[in-house]
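Once you've had a glance at the structure underneath, I'll fire off some questions.
For this depiction, one protein chain was excluded, whereas all remaining protein chains were kept in their positions.
Naming follows writing order (A, B and C), and every chain is counted from residue 1.
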Amino acid sequence: MDGIITTDDSWEVAGRRFRSRLIVGTGRYKDLPETAAAIEASGAEIVTVAVRRVNTSDPSAPLLQDFVSPERYTYLPNTAGCHTAQEAVRTLRLAREAGGWNLVKLEVLGPPPYLYPDMAGTFEAAAALIADGFEVMVYCADDPVAAKRLEEMGCVAIMPLGAPIGSGMGVVNPYMIRAIKAQARVPVLVDAGIGTASEAAFAMELGCDAVLLNSAIAHAGDPVRMARAMKAAVGAGRDAFLARRMPRDYRADASSPTKGLIAG
Amino acid sequence: MDGIITTDDSWEVAGRRFRSRLIVGTGRYKDLPETAAAIEASGAEIVTVAVRRVNTSDPSAPLLQDFVSPERYTYLPNTAGCHTAQEAVRTLRLAREAGGWNLVKLEVLGPPPYLYPDMAGTFEAAAALIADGFEVMVYCADDPVAAKRLEEMGCVAIMPLGAPIGSGMGVVNPYMIRAIKAQARVPVLVDAGIGTASEAAFAMELGCDAVLLNSAIAHAGDPVRMARAMKAAVGAGRDAFLARRMPRDYRADASSPTKGLIAG
Amino acid sequence: MDGIITTDDSWEVAGRRFRSRLIVGTGRYKDLPETAAAIEASGAEIVTVAVRRVNTSDPSAPLLQDFVSPERYTYLPNTAGCHTAQEAVRTLRLAREAGGWNLVKLEVLGPPPYLYPDMAGTFEAAAALIADGFEVMVYCADDPVAAKRLEEMGCVAIMPLGAPIGSGMGVVNPYMIRAIKAQARVPVLVDAGIGTASEAAFAMELGCDAVLLNSAIAHAGDPVRMARAMKAAVGAGRDAFLARRMPRDYRADASSPTKGLIAG
Partner (left out) sequence: MDGIITTDDSWEVAGRRFRSRLIVGTGRYKDLPETAAAIEASGAEIVTVAVRRVNTSDPSAPLLQDFVSPERYTYLPNTAGCHTAQEAVRTLRLAREAGGWNLVKLEVLGPPPYLYPDMAGTFEAAAALIADGFEVMVYCADDPVAAKRLEEMGCVAIMPLGAPIGSGMGVVNPYMIRAIKAQARVPVLVDAGIGTASEAAFAMELGCDAVLLNSAIAHAGDPVRMARAMKAAVGAGRDAFLARRMPRDYRADASSPTKGLIAG
């Protein structure tokens, strides 16, 4: 009976098709086995990797690739730790040279302690990267004007924050996420801010195409169980969006004798 | 790898053990085939039935039992439509005589349009039913004093509202749900108010043992898909609760000019 | 020009008429001079006094009455600290004998740590007090069925909590406060939970007749300034309610591609 509704609900970014709508980070875990176990449990098909944190100097240290196979997962290099357009562009060029990755996640962050997206730097870097042939998924403010412009420049996915990186505050401004989605012709992903399962489901219920998160899993008490929770939550939110929820209505139910919970 | 965390996470009410933490209603659907398909997709093991709405007069009309097998599902008779203790007690006595059901869901509702639990009537009916040998799962206000008293009287599960029946407002007062759960030694279920998947997940993240809902599925645009969403959402919320979420933390005040927003 | 709108906006409880819609407590201050200064700044005409905390044994200790004149303020004795109907009734009988006070505030609280209203005890005490000729303003849960019943019993004002005493959580469930107000024919006051000025204004915007608070002033860093803030906030909320706010409107969906966000 379940089968009736299990039509294909995959999504596409930059010409690649995915079934999972959850993208996960690879940092902040205790160790690489835990990283691998959590990613496995999350069901993610795309994992994002901070290029600047990748081990390149110590030949005896374990490698992410040995635990999270690039054959199985789509690696999405990101520019975490870059605070200027120049740094971000240079970082992704290095990544392309080293690994051939062309589909990238751009983030240019403002100074601490806020680590909010630096939109001026983001525009500058996006322009340079697109001119350079990259396919750019872009982390950005929850600003519908900026989001539209990034799409028009050629970004392949728009990724507004739910809340600042690592804050676990959820989707603080759902109105703007919805506004960004309403006008977009490329995928929209909530990236950053998600802290627990209900928040991931909520992001999907807003109509987003996917969710990207890292700390919510890596910093949970039990990362592997939280990864499983996130997998289920993203699916639940997507299904709930497609199923079209009942109206929020502060009146009693239609089956009751008289209608209207409140007069005013 | 998933298998590592799939320890048994069943729960028990009145000596019966269940794996699903989602209880669903059987009313408000288009027809009985839709009812059956949605219940199947929800993964529920317990279904609640409004005794007063059960067809008893028209012998040619289809029967719920023919679509939702009492062999497979635990039927939980409820007193929807009862506005006095007397009505509720009489209704459940009839149900016991007819079907042998001893485990019941008591609800005594105030007058329309609010349909808020009538707690005085609820206490009166609960006392009579418990004296009469029933095992009473009780729908109630989000009132921790009343909840504790209902437990001390012998109710086998406490079921505070998230929001009024049919409102789809979610869990309006999470503090009180948590307070009720913190002191309870019997299962606590959020019953009524859930409107979509993220809200069901949120109820479970508060530590509740299970969720009971009806309109959220039956009144969705696509009830079967929403049932599937709810199944996943309840599982996600339960796992997220057990996994212990990352802290919500947004340090952005003047007193911490240099400290980072995030720990990791 | 201001004068145009300064029509009389007084309210009445138990046949007495007041202009201030802010009732304040007298406890939890550093000392009696601070108590007096804060009450003065609040503009309150009614002050509520915990009978059980009134000094009766030490003849040399300062008296509230010497700082907050019973000639100038209407004293409203309350039953803070009473956890049973018997205690509450006895306490108010003593207060009437001692001071002649007939208009009283009843509160019967559940056990710590929650200190939530004990509604069963509240009903029992209210019945006894009304039978005994008291005019009862009653602190209660945000439960519209209970509220209506308390009014029908003869309570002269219904005072649902915004949030538990001393929590400063604001009005957690505005829907229920509105439901209680919509059906009431006696004054409805939010009592408990208010933590700051905007929350007091919000309570008044819901249509409440007045607000009662204590900790929000007494536990502020600067109680006298907070008292002044509360006076202004209650007036602001009342005026905003009467002025009828603009609609909340955020049209940002795909179905209105050209329509403006705003009407004007």
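Side notes on the structure shown:
Basically, a residue touches a chain if its C-beta (ideal position, glycine included) is under 8 Å from a C-beta of that chain, and two chains touch if they have at least 3 such contacts.
Note that the structure is predicted; figures quoted are calculated from it, not measured.
Only one of the listed residues, C:R21, C:R149 or C:R228, touches the absent chain: C:R228.
Considering A:G25, A:G43, A:P77 or A:P117, the position touching the chain not shown turns out to be A:P117 (whole complex).
Among the residues A:A41, A:A85 or A:A146, only A:A146 touches the chain that is left out of the figure. Where chain A meets the omitted chain, the residues involved are 110-111, 114, 116-120, 123, 141, 143-146, 148-149, 163-164, 169, 172-173, 175-176, 179, 183. What chain C contributes to its contact with the hidden chain is residues 1-2, 4-5, 27-28, 36-37, 40-41, 81, 112-115, 163-170, 195-202, 205, 215-216, 219-226, 228-233, 235-240, 242-252, 256-264.
As a working rule, only the chains that are shown with their structure count from here on.
Remark: chain A and chain B have CA centroids separated by 32 Å (rounded to whole angstrom). If each chain is reduced to the centroid of its CA atoms, chain A and chain C end up 46 Å from each other.
Multi-chain contact residues of chain B (touching two or more other chains): 114, 163-164, 169.
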